[in-house]
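The complex appears here without one of its protein chains, the remainder shown in place.
To keep things simple, chains are lettered A and B as they appear, and every chain counts its residues starting from 1.
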Amino acid sequence: MTIDTTTLSQTPATGPTPEPIFQRTAILRLPRSPKVIAGLVILAVFGVVAIIGRWIAPYSPNATDTQNWVQRVLVPGTGEGTPFPANYYPLPLPPSAAHWLGTSVFAQDVFSQLLASTQATLFVGLLAASIATVLSVVIGVSAGYFGGGTDEGLSLLSNVFLAIPALPLLIVLADYVPRAGSSILLVAAIIAVTTWAYTSRTLRAQTLSLRNRDFVEAARVSGEGRLRIILVEVLPNLIPIVAASFLFTTLTAMYAYVAIAFLGLAGAPTGSPAGLWNYPAFAWPSSAPAWRCSTSASTSSSIPGFERRGFRAVRPSRRASRRGRHWASRRSWAIDQRTRHLEWAPNRMWCSRSTDSASTTAMATMRSTRSSTVT
Amino acid sequence: MLGLAGESGSGKTTLALAAMRLLRAPALITSGEVLFHSRPIGGDGPKGTVDLLAAGLDDLREVRWSEIAVVLQSALNSLNPVTTIGAQFDDLLRVHRPGMPGSERWSRAGELLDMVGMNADRLRSYPHELSGGMRQRAMIAMALALEPQIMILDEPTTALDVVTQREILEELMGLRDRLGFAALFITHDLSLLVELADEIAVMYAGRLMERAPAASLFHAPRLPYTHGLLNCFPPMHGKRARMEGIPGSPPDLRDLPSGCAFHPRCPWALEKCKQAIPRLEPISGSGREVACWLHHDDAKVPAELAKADPRTEPRQRVPTLIQVSKK
Partner (left out) sequence: MGALLRRLGVYILAAWVALTVSFLLPRVVPGNPVAGAVARASQSGNCNAGCIKAIEEQLGFDVHKSLWDQYVQYLGNLAHGDLGHSWSENAPVGSLILSYLPWTLVLLGIATTVSFLGGSVVGTLIAWRRGTWADWLIPFATFFQALPYFFLGIVLVLVFGQTGTMLKWFQSLFGYDIYATTPGFTVSYVESVFGHAILPATTVILASMAGFILSIRNQVITTMDEDFVLVAQAKGLPTRTVIWYAARNALLPVVANFTIAISLIVGGQILVEIVFNYPGIGFHLYDALSKLDYTLVQGIFVVITLVVLAANLLADVVYVMLDPRARQAA
């Protein structure tokens, strides 16, 4: 994922004083463009799924369908003719009437997990974006408005955060902070810490240019307080950028969440091994096209709707919708930590040179899980 | 020198760019022709007449700059910011003078800078290292590089301060007299044109409305709009007169009034003005053209628009080199 960095950084740093953008009518005006309507509809579907997903899920996301769990595959290099005892790994089920999207390796219903995990993913995205936006507005606007030493310090801070690669930092933070796995609040906060800097820089640049515009000058001359000028004169003019950045950060945050969930660091968002449906396909070929279609169809369409709506709501302009299209979808799923071992254990076995305790433990876990469920 | 005047947004620049076929999408030239009557240069033999709108890209490229050069309003934006002035001369000469060796190109560029009063050392400078006036001079030098027959000057001095404006204009006039190119000078400043131009054309809402020798237009406008424009300038000498602006504001080009676009603001508008668009037609008995129903048929021409043409000693007339017509 490479974010289209140019549109955001291309804020009109100079140029004519913008018209008052924050108009009530613009917000309340009903969307007319078919794209906006399509986006809104898709967003609405995902919103509804996020809210009621848990209750409409056909199975409990954690429940193991033991009766149907029959697929076992011999780990290559074990069993007869090898020095190792026979070792099996489980395979998920392909889609069926009972399991629309198939099952995970634990024979858990993937569709139910998808429904249940949408909520957490959306929640983490929005929460992280909210925290990051507040941070970036406070830091960016103060840096831009106050200038001088404040600006130097705060700009340095955001440049430093910008330069440190986000994902490794996120991984290290998420790994060390205890209970990060079980608290999505903490996960959101950690993601926010790694994503605020870019917006902050954009806002600083814009504030810097607003600060010297005539209407702000006029307010200053007429003796208004700093805080009042910032809140009444400057902030309303930043709203389009803030809104755009909020959506942008939401997407980044969801992506980051998915990434660390993929690594098994975000824990189970719903208290369940959510979103397993991604990885099993790696080990399990036959249903691959099916899940791929389903995931593409659902997730790739969800986010554009989201962002389009946001842009249109604040300032319906062609530029905005163009920008919206470029930030395309991010996916919204998560992988459970526990399956990670299961998935990777076979690979480690093939690799076979590593005899470390961790993978042995993983194998042991796998074996015990399997034997307890298969028999 | 032909002056092209009109309010902002009346289509002056668009017309000039359209003539060079430089308009960007979504702009579209639907019809018409731009006839370029080329003179033989230095014994190259006659080139005849080219329709720039119908010409092939290669022909067009050949005509561009070597015959018609453009100087735009802001020279800072006209010069490529990431290469030196010299490199930009070089690009130009390399394309249009394929046989010229590199050292000669460089010295030619130096000569050209010298011609506009700049030091040849400036070839090594980047645009951002030059002042606004210098950039515009460099741009003019570049426009002269291929000794074009026509120079389109699109508000070449607007972005500069008054003193620099004057310098550049004098420079330009001097060069024109020396090199003998025809110029299309686009500006909203009619009083400037009266000083500079041989002939002036006035545009309103995307149409040419009046065309006349400069002095005639200034002293005896035939078009109500021109009359209104001239009333905006305070006379420097003589008795104080009451200034009158033109009532109303320029029309929205997406939603033009019916008939003559100026009729809602015209004090002498006729019923016909609301219905039909007047064509630019010569007024009988004079060398000027106007698009106004007042000068048609037996309409009564108001006294303000019927002053006698001043007797002028005709300046050296430059033959019409470019002819824009709409079908």
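The rule we apply is simple: a residue touches a chain if its C-beta (ideal position, glycine included) is under 8 Å from a C-beta of that chain, and two chains touch if they have at least 3 such contacts.
These numbers were taken from a predicted model, which means no experiment stands behind them.
Engineer: Out of B:Leu2, B:Val34 or B:Val63, point to the residue that touches the absent chain in the complete complex.
Structural biologist: Result: among the candidates, B:Val63 touches the missing chain.
Engineer: Just one of B:His96, B:His219 or B:Lys272 touches the chain that is missing; which is it?
Structural biologist: B:His96
Engineer: What residues on chain A make contact with the chain left out of this view?
Structural biologist: 1-7, 9-10, 156, 159-169, 171-173, 175-178, 198, 255, 258-259, 262-265, 278-279, 281-282, 285-286, 288, 292, 300, 303, 325-331, 340-341, 344, 347, 350-351, 353, 356-359, 361-362
Engineer: What does the interface between chain B and the hidden chain look like in terms of residue numbers?
Structural biologist: 17, 20, 22, 24-25, 60-66, 69-70, 72-74, 77-84, 91-92, 95-96, 126, 128-129, 139, 142
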